[in-house]
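Working notes, beginning with the structure itself.
In this view, the complex is presented without one of its protein chains, the others remaining in place.
So, subunit A:
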Amino acid sequence: MSLLALSFTLLFVVITMLVSVWQKLDLEKEIAVGTIRSAIQLLAVGYVLQFVFKSENLLLIVLIVCVMIVVAARNTSRRANGMSGVIWRIILAIATMEILMMGLLLSLQIIEATPQYIIPISGMTIGNAMIACGLFLTQLKREIKSSRGEIETLLSLGATGRQAVQDVLKRSVKYSMIPTIDTMKTVGLVQLPGMMTGMIVAGADPVEAVRYQILIIFVFTSSSAITSMLLSILCYKKLFTKDLQLKNREE
């Protein structure tokens, strides 16, 4: 794609801004910032990836994956405002998932151990895990608010913290997996996923592109489930005081 062709895509941004002005959505500034940021971020990543792919340095690959995890965790931790130390738990959950996923993919030789495979697949998996963590934490907050009576009833009957929030955690984990499961059910029928589309546009054999997409979807499902479940195990104690009292919403 030529730079001129790329610049024409700004038309879509202009249309969005015009709609915002017309409907008084007051989103123009955010759209402008988002446009500039995404362009700069993606261009920078393009150059970084170009450099890493050429160097094939393992340390650089690990560093990039670590940065991805930290940025994802930082972004997600905002969803859990008020829950101290949650960022470290998100990092631990996503990192464990990444090690498990990548360990399986590489040891079973499903993908090649080169940066071209490791970095994009890690990026997609971590991104998906980030969404799952965000949804889990958002739903957990809602559930704690709406199920306070249920949790305190169980505590009154002598339940442990884990027993008291078991159903709440289950419901939050389930909720966090809805987008991934819906994608699995409708992929190919409703949407053509980004990775597959990208490969086809770049000239790859559609069947080969589909194989990779199947791999990604299965990895996504597993990564959402593992990350949410790990996060639920790591987080639930933060909901209680040391005396096993459910913390107030303000805390």
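Observations, loosely collected:
Criterion: a contact is a pair of C-beta atoms (placed from the backbone, for glycine too) under 8 Å apart; a residue touches a chain by one contact, two chains touch by 3 or more; residues count from 1.
The definition used in the following text is that contacts and distances are computed from a predicted model.
Between the names "Membrane protein", "ATP-binding cassette domain-containing protein", "Xanthine dehydrogenase family protein subunit M" or "Anti-sigma regulatory factor", the one given in UniProt for the chain missing from this structure view is "ATP-binding cassette domain-containing protein". Annotation: of A:S38, A:Q116 or A:Q163, A:Q163 touches the absent chain (contact as defined above).
The chain omitted from view is touched by exactly one of A:L154, A:L169, A:M196 or A:L239, namely A:L154. Seen across the whole complex, the unshown chain contacts subunit A at 149-150, 152-160, 163, 167, 241, 243-246, 250.
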